[in-house]
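A single protein chain has been removed from this complex, and every other one stays in its place.
Take a look at chain A:
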Amino acid sequence: MRVEVDQPRCVASGQCVLMAPEVFDQDDDGIVELLTDRPFPDQYDGVRESAAVCPAAAIRLEE
């Protein structure tokens, strides 16, 4: 799996950080930052759920 984030779209809802804290983080303004673009398989569920709930469609996955 490959993950991409689109920071200009992010609205700092924080949901991805709650669902996949090993993959997503926030900068000082709460905007998403990637900790890794290649998550481990046990993180896939959290990443998929993050992409599904992200209100700004700022998370893209390639599986």
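Operating definition for what follows: a residue touches a chain if its C-beta (ideal position, glycine included) is under 8 Å from a C-beta of that chain, and two chains touch if they have at least 3 such contacts; residues count from 1.
Assume contacts and distances are computed from a predicted model.
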{"item": "Undepicted complex member, UniProt protein name, chosen from \"Ni/Fe-hydrogenase subunit HybB-like protein\", \"Glycolate dehydrogenase, subunit GlcD\", \"NAD(P)H-nitrite reductase large subunit\" or \"Cytochrome P450\"", "value": "\"Cytochrome P450\""}
{"item": "Residues of chain A (touch criterion as defined above) contacting the omitted chain", "value": "11-15, 17-19, 26, 28-31, 49, 52-53, 55-57"}
